[in-house]
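Here the complex is missing one protein chain, while the rest keep their positions.
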Amino acid sequence: MATSSQRFDRSTNHFINRIGLTVVYVGELLRHRAYTRFLHWAYGIFFFLALLSGFGIYMPWIFRWFTPLFGGGAMTRMLHPWFGLGFVFFFGLQAFNWAAAMKWGQGDTRWMKRLRDYVTNRDTIEPPDVGFFNGGQKLMFWEIVGGSIAYVITGVIMWFPEIFGRIAVAISYVIHDISALIMLAGIFIHIYLSTIGEPGTMQAMTRGTVSEAWAWTHHPAWYKQVTGRDPAEALAEARRTQARSSGDQSNQ
Amino acid sequence: MMLSSGPGVRVRWDRRIERARELGDKHPAAATLLSFYEHVLRFQQDVAEECNAPAKGMGCLRDEIDLGFAASKIPILLMLSSKHGPKELARHAEEVASRNRSNWQEILKSFALAHRGFNENPFDSFFARVCLQAIAETLQFQFPADANYFGSVCPACSGVPQLSILRPEAEGASRWLLCSFCLREWRFRRIICPWCGEEDKEKLPRYSAPECGHVSVEACDRCRTYLKSVDMTIDGRAEPLVDEAAMAVLDLWARDHGYAKMVPNAIGF
Amino acid sequence: MDLSRRSFLKTGVVGTVGISALGFDLQPLQAQTATLKIARTTQTRSTCPYCSVSCGIIIHTIGDGAKNVTPAVVHVEGDPDHPINRGTLCPKGSSLLQDIVNDRRLLKPQVRRPGSDHWEDIAWDQAIEEIATKTKLLRDATFVEKDANGKTVNRFDTLAFAGGCTDTNEFNYLVVKSMRAMGVTCLENQARV
Amino acid sequence: MTNGWVDIKNTDMMLIMGGNPAENHPCGFKWVIEAKRNRDAKIVVVDPRFTRTASVADQFLQIRAGSDIAFLGGLINYALANNRFNHEYLVNYTNAAFIVKEGFKLPEDGLYSGYDATARTYDKSTWNYEEVGAGAHASDTHSHAVQSSPVPPPTLPPNVAYDLSLQHPRCVFQLLKQQYSRYTPEMVERITGIPRERAIKAWETFTSIRQNGDMKKAGTIIYAVGWTQHSSGTQTIRTAAMIQLLLGNVGRAGGGVNALRGHSNIQGATDMAGIFDILPGYLKMPVPADTDLKTYLTRTTPKASKPKEWDSFNYWSNTPAFTVSLLKALYGDAATKENDFAFNWLPKIDRKYSWAEIWDDMYNGKVKAMMAFGMNGVMIGPNAKKNIEALKKADFLVVCEIYPDETSEFWRAPGTTPEEMAKINTTVYRLPGAGFAEKDGTFVNSARWLQWKWAAVPPPGDCRLDQEILARIFLKIRGKYQQEGGKLPDPILKASWNYTNPNNPSLAEVAKELNGKALADVTDPKTNTTIKADQQLPGFAFLRDDGSTMSGNWLYCGSWTEAGAMIQRRDPADPSGLGIHANWAWSWPMNRRVMYNRASCDLNGKPWDPDRKQIWWSEAKQKWAGNDVPDFKPDSDPKSHMGPFIMNPEGVGRLFVPIGAVADGPFPEHYEPTESLIANPLHPSQSNNPIAKRFKSDMDKYGTPDQGYNIICTTYRLTEHYHYWTKNNPMNVQLVPEPFVEIPAELADQMGLRGGEKVKVTSARADYIAKAMVTKRIKPMMVDGKKTYQIGIPIHWGYRGIAEDAGKTAKTPANYLSPAAIDPNAYTPEFKGFLVKLERV
Partner (left out) sequence: MSDRKTLQVQRISGHPGPVAGAGMQREEQVCKLIDTTTCIGCKACEVACVEWNDMPFQPTMFDNTYQTMPDTHWNYWNLIKFNEVTNEDGTFQWLMRKHQCMHCADPGCLAACPADGAIVQYRNGIVDFQEENCIGCQFCVSGCPFNVPKFSPTTKKVYKCTLCSDRVGQGLEPACIKACPTGCLHFGTKSDMLMLAEKRVKQLQTVSGFKEAGTYDPQTIGGTSVVYVLHDASNPEKYGGLPKNPRIPLSFTIWKNWFKPIGLIASMMAFAGVILHYVTEGPRRPQPQPPVKEVDGGEGKKEN
């Protein structure tokens, strides 16, 4: 039976999808609905604020210019927990949203094994079993889920040290920082891959649609599932059309 | 806190010089006074360093002073006064310089033995006081401190007190007097006039002003005399001698209100 | 004071107007004296009223007695000259300022009439008048001039007087004089307990 | 104090018992720490609780409240058994060698000779010295039959039999040995609950300064009301005096018996006789039998009573001079030789009018009105509920206070219903008095220093100075007697009140009057100095009994002389280094700082301890000289063997107190407190003090163990609070905010009590509710085989104050609990050591 937040999730889901605009042009596929995108950008912003204010406190003698953004050290320390809570709240909703899609399968372990190839662009197209999300994205999702749980626990401890005592605070101090660092690393990769690393991905989260070529290149199983056509065949057919059109250009 | 052996001679005077400069910046109105006083202090420092001859233990400190040595220092002081001092003082410095050496010794002798540390001519007494103070202070360290002496004249040279100091002690402040002749500090009592012994609190007001913070006027309405008091419980780094001189404004205020000081300090206030 | 007064020649003259004794220009200082906000404080030696160590204290009051400004207590410090406490004070002594300046102090005479459940204000003279009348009535009614054996005893033993432990000696003497004059025998004091 | 505060720094050994100076006299305790730090002095503390004094002590013994005499008796026994005394001091400076009359019986069975069970009094004629040649005829014949005509009270024989070898079976020394032979360590353990080896260790430590009579060191005893507030409190203090005499500590720098008075002017209040049984200067109050001045003087002026060869100054022989001078001060010109110096205007007392008796009389309707100037009767108690009921029966009550107090608001004490309030017909006048900083005058501290203090600010609001209030009331009464006459108006009309401002007498003038002045030229034969009329007298040697001098208090003669106000002197110098400070203010008598300092020298006038020379006999000047004023006849050569105790008729210290100077016996005997757990192990038949007075009113009930009151309770003060004043000061309320009850941890465990829980303490009279402070500082004790617990209650909270008004306390004053049983000599109620029940609220 869905938990209360899931019920809340479903109702807002419909509400936002109704008012959100998702236009799918021909040759595009619907990737993320308005509600997902809304959540993504919500926790994105909160994450970014929490990150900046957190690192302002983390090593202020390096990030001294971060704290003025929030109105000085004390304001930063005061706001940081709320940004963190905002991030965890919206990400929590997204977690329900994507819980199913993010289930870890063998494909993902296999994907992880051939991570080296993925990085070095050796294959032009993802292996056929890459579904809606590939292994890296799932790994990152669960890493963030784990991280936010760590954030909530250690964060609250550090927020009310007089309740939890000195040892708990000392430990949570360390855990909080480690998970932040991991997430920092993760976010770099995430931003890279979703922008310049894999062109055409950005629009998935902005307009909610992706080009079919992108789909069969990066998520063949998902492409097959949505369009019913075989991605490899679609790729070959696209190459053919491309060769024809380039041929016309070269000989003009 | 008795400076029994006292920190080294040089350090003691250095502190006063530093303090004079510091107060000079803080109190522009007294800047000219203090810059001159700085020169005087430097002169006294040199004299003091040179003359730490052991006292021959002949009883009264004033007989111990080597007037010859003192007289030999007068020219330096005269040159210093004419160069840095105010016009009046400069004029007198030249006039004194023209007199012969025995006359200087004469002035010093009359000043030293006068017991009240002052004679009619403010300039002669200035030269004598400044010169003898440095010598007398090094001598007075050799006189033992008597914890039970609460008299109103200096236990070492029976000189007249120049100023009073409130030193922190437990939840209050104990009162010390500083001798105008040999700069010795000795423990005294509170709420009593050092001159006429008046003890009625209504006749012993204490006038202080926020601008002068830790220096205030301890007056006596019976003999109309006053002393300036340096309160070390407010500023622990004060140098009594210099802080008292710096707050010359209080002397003027006191004079306007009919109080008189028993002996002027080194710079004539 | 072994300082012979006659030997003193008071200087009085710090310098003529404008320049000081040594010729310093007084103009800047003169200006400053005009702006000085001088406050006159009086230091009063007193004894802490609490225990019998009799710690010496010095009470600083600000206010020029002449201009009938009621002096205000600004500071209470230990008296370092006092041989017993040498300037130290205990937690009660060092918070004496709160005992002198305390908003719970009774400030006007009050009376509680028989059967009433509240205090009423009363003028001093009225209070003194009533007390004196009641005392005289009581004394005349119950005065014992001679006892059972015919000896003169002059006792007025129906009025009790309870003296406090921080009343001064002189007040206690006035109590003894006035009460014994009236023949009071029930004279007691905190010294008893 | 026989010595003084600063003198404590000279001591080598301290017994602090019946007092808690670290908490109640912190700045005075500095000198105890000074002695500990600079002279390696040892501190032995004996107290029912482990107090802050005990925390810095070398030895602490927890004692059952009310059994002090047993412990001290054991100490005397130990000292005598181990030869811990100096023979020369003992024989020459105490009455150890005097022989006691035939017929005197030691209290083996709890009673001295001459006890009359029905009247509960003693016939003290047997408590006397034996007169030389007494065998031939009994000097004063008297019959044991009930005296119909008043028999003259027994007097001391002028010529006392003595035995310097101290072997005579009836000499005081042997009687002392016999009396305290019963206080064996085992008996002391049974009574006090102190394990015997710890008691012996403490005795050994304290008497170690007098190892085989060596007189170099000095030890002092420091005590406070912990000893006084018992039903045999005076005897406890007598035991301490006897110990110090036995050990030769009296008169020595760092010795003596130092009583820590509780308040700033308690010593002054007793000197000025604000109490019923004396006149200023400790002169006796006249009794109906004193038909005229002469009979009064013969009764109250002692005659010397000493061995023939010795000499005794017997300074009380000047009582006539003191008395007449006092009468001249009280009544001025109206006191003439013809009317016996107005002697008969003084009231004569035929019974006790002490504090507890006054409240008893008011409760029984005899006392109709009360004026309370600075004394909070309802809070002080004892049995404070009875005081409230008593006040309800009074006609009028005048209270002069600076804070709203419990006495002035007895009519709305907690638990008074509106109907009851309507039925209370007492008129209560609450007059706003002046605080300490608003009035000048003299305070006398424990060390007998009279110190003038100056007023700093005028009284606030509509407050008036206390003396002005009193003066206006008295003068208004005088005015009424002038107009309407009345019963014996003369004393009121003629009392000398000629101050410049009668309505507000200047305390300086009163202080001068206390010092006294010559009314006619007076010459002192020895020094043939003459004091002109109207001049202040320099000392009480000038007082005369012919009415040519007057002095409000002979003890203070010399405090405000022609040379000015000695009490205003503030010169801190102390050349001797012994803490004498002779020029700081003035200490009575005659600015003497350590009393009996003649005893600090041996027989030929040489100080026992050359390092601490107080006074010495200077052969050259044929006079006693020294750093302190000699407490002696200045020109009496040591060879004349004049005793150092000039106030005693014997001239020497009293180990044995003859003819009832102390009502309950020449030697202190341990008696159980009024409410006690056990029967007195020494003499079960006579368990309590036979002549300690109890009260019979229906509100005076006394608890017994079988009624369930099986816990001993004591009351005490804290450092952070001063009686009932500082509950109005925010700072002190912050330091200790609420009342509490100190409960031993074992007792709390038994009751399943945790710290902070509310508990109810019930005595036979009332109950007290406060939070429990469970502490390990009070341990259970085995008293005579019974496991006993003691609890302690601080007294500082009533029903008006910052915490009280905020509703944070149960508004039950501590002295609701205390019993109204009083000491036969000092009439002090038994605040420390009564029985209570303890239960959880």
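Note that the chains take the letters A, B, C and D in the order they are written out, and that residue 1 is the start of every chain.
Everything that follows uses one rule, which is that a residue touches a chain if its C-beta (ideal position, glycine included) is under 8 Å from a C-beta of that chain, and two chains touch if they have at least 3 such contacts.
All values reported here derive from a predicted model rather than from experimental measurement.
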{"item": "Missing chain: touched chains present in the view", "value": "A, B, C, D"}
{"item": "Selected from C:52, C:85, C:135 or C:154 as touching the chain missing from the view", "value": "C:85"}
{"item": "Sites on chain C contacted by the missing partner chain, in the whole complex", "value": "85, 87-91, 93-95"}
{"item": "Those residues of chain B which, in the complete complex, touch the missing chain", "value": "15, 18, 168-171, 232-238"}
{"item": "Where the unshown chain meets chain D, residue by residue", "value": "22-23, 26-27, 29-30, 33-34, 36-37, 40, 50, 52-56, 58, 60, 718-720, 730-731, 734-738, 740, 754-756, 771-777, 779, 806"}
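We take it that only the chains that are shown with their structure count from here on.
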{"item": "Separation of chain A from chain D, taking each centre as the mean of its C-alpha atoms, in whole Å", "value": "89"}
{"item": "Chain centre separation (chain C, chain D; CA means) in Å", "value": "26"}
{"item": "Averaged-CA centre spacing for the pair chain C and chain B, given as whole angstrom", "value": "39"}
{"item": "Two or more partner chains touched - positions in chain C", "value": "42, 44-45, 81, 85-86, 88-89, 93"}
{"item": "Touch relationships between chains, expressed as pairs", "value": "B-C, B-D, C-D"}
{"item": "In the complex with chain D, residue positions of chain C that touch it", "value": "42, 44-56, 59, 61, 70-73, 81-86, 88-93, 95-96, 98-100, 102, 104-115, 117, 119, 122, 124, 127-136, 138-140, 142-143, 145, 147, 149, 151-178, 180-193"}
{"item": "Chain B to chain D touching residues, read off their complex", "value": "148-150, 189, 191-192, 199, 201"}
{"item": "Residue numbers on chain C that touch chain B, as the complex places them", "value": "1-3, 5, 7-12, 14-15, 19-26, 28-33, 35-45, 57-58, 65, 77-81, 85-89, 93-94"}
